[in-house]
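With one protein chain removed, the remaining protein chains of the complex are shown where they sit.
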């Protein structure tokens, strides 16, 4: 069932460190050092260091998303390299609340790490790479398991903007159901480039997509805005569920209202007011 | 679509600092310094310093509202000047949890800052100024995005007092729907004097009003009471939703009960017992 | 409408300190020192100091109830004097989270303070005194506004034990509706001995009673157990609401099950395991 690509991804990124070392030793012992060598050949070149501010913001985004309950031990956030649009940064496999600058890894858009350093890596990096490939307007991506968003998703209810803070979803969000896209026999995870491409296709030009039975993917042109959208997608989902339980005909923002407020608010960096607060709360702890 | 007034408001208060400096530079470069000059001419005179206690309470009110979850990165609270009823105080554009005395600005009732100092300002200050104009009994105003209040509002359910703590809503609260008042093409925000007047008109003599798809505005004769009402409007909304989901015919306070308990409790400063607690929790952190 | 008794209660216990001092001054100035003198004549004798452990536990009970969300700025807890069953202890008017040993006042069972010391006092002390009068088995009383309990109460749903932790409510709890007991024109508050007697009558021999649109009163033979019951009444109410929303025919404990587990658990001081934890959490902060 698993493609060669998926097996490779698992072997190099999906193993606990002890198991990884053990399997490397086994591979060497048997002379079958194929995995290691092919990896070396595939490693893309680095695009050089990013601006320190970008890495600092990426660490802050990890901490804020954890502090605000959008991610728990799982979920991840990435940012496109500010010196080369064909590279992006994301943490090694680690709970977002624990991420520091030393944990940040550089990847190319095929989601190959520039320098794996034998580290455990997120297995679903393809979510990020495949979106960066087809969405030049996107510079930051969040993958979350936010509970209220998941509840809406499995109930088959599409997010609608309850208030102006979630105006970015006014145009509607698609749902990626891996079962429909990739067949009955998937393990739910976006662990291959093929699945990443499928998700990016369903996302299209929208700012975010739900992932049925899994979570969501949220995009923006920068880290503070992708964090803002991730937090308010979560809050809005909870509000929408409450409103619908009170009245199935609740009044949500019209597409026109959402469009106008989105333009007014975010053209003018208003979301940075929240970003400053969230950083202070998350980094001060 | 936007009035001249709205464009002015946006230019002077809606910009991030970097964008503001940039646009000032552009304005000077092109000789079109109209905005800056007209602003100088319009700046109202200061009514002099407020009592230190008033500013201290305004800072505390900001922190308490954030600590109690009534406001997040957004929302604001103001207080009328204790030396001149034609002036009020409110923070510069900042998350309420971060407000200090140094951030407090003085405005006239047309919501023009006495001394903008090139700072980012809240764009919806008209909510405050237009209410102070027509409600001499009101000395403090909160604008919040409290989630449980928003859920009731979009579901079209009017707040009713579930228990004695929320007796102030016994007479009923109106709902301001900007779409109905100002037309289909608004951006939801009360960013002009005209919209502020419309909201004040809908509020009438009530202590608070819901704002559909946006939040609420709450008033009182002093800061501790407006904070008290903001917190219990939120709690009451959540309780009302719970009660209605259990029984659509739940028993709320009668108007008479609410009137009697409101008189008993707040005539006698009982709400200060909570204010002391909230301040200790919010300022001690 | 208000009885003389109620007016007295308000005058001596319902005023903010500044207002109290002011009204005393006024009273003296006009020669009408009736209130003060009559109070002196009424003051009951002290039964002497309680054991330090009892006062320590009363302070802890205040802090734990606040820390666990059973009380907020309002609500109170009392304990019967361990040297004289005709006296009880309760804090002066203060948020439970802030109570220290210095705030504890001694009352007789008519709810007259032994030594008011000019302090603001809780106006609803009659809840406590009138229950102690008719329930010699009760040595500790909590009055709370716990939200989940209030929601059940106004929805007209009687608490049922969802699990063994709330076995004490297996025999059913009554609801005190002040409107039905005292007429349409009450201010909801148990601020007179007459209302306290009415509440005690409705309570009967049960461990607790709901108060419609107000909260609940919970009793036990000692402070740790009354705190335990207050906390699990709250948790149970939330659980019961959840279960009923999922299935109106949810299976609760039978009266027999509740009786057996209540006997097993509390005969053997099992609840002290939680009391130790709660004290550590609440007092350590």
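Think of it as A, B and C in the order they're written, each chain with its own count starting at 1.
Methods note: a contact is a pair of C-beta atoms (placed from the backbone, for glycine too) under 8 Å apart; a residue touches a chain by one contact, two chains touch by 3 or more.
Please read all numbers here as calculations on a predicted model, not as lab measurements.
Considering the intact complex, the chain excluded from display touches A, C.
Per the touch definition above, the residue from A:101, A:154 or A:283 contacting the chain not shown is A:154. Of the residues in subunit C, those that touch the hidden partner chain are 161-165, 167, 235, 238-239, 242-243, 245-247, 250-254, 256-257, 260-261, 263-265, 268-270, 272-278, 280-281.
Within the entire complex, the positions of subunit A that touch the omitted partner chain are 10, 14-16, 19, 72-74, 93-95, 97-98, 123, 145, 147-148, 150-152, 154-157, 177, 179, 184-189, 191, 212-215, 241, 244-245.
Assume only the chains that are shown with their structure count from here on.
Remark: rotation between subunit B and subunit C after Cα superposition is 90° (nearest 5). Note: centroid distance subunit B to subunit C, computed from Cα atoms, is 35 Å. Taking the mean of the C-alpha atoms as each chain's centre, subunit A and subunit C sit 50 Å apart. The set of subunit A residues touching two or more other chains is empty.
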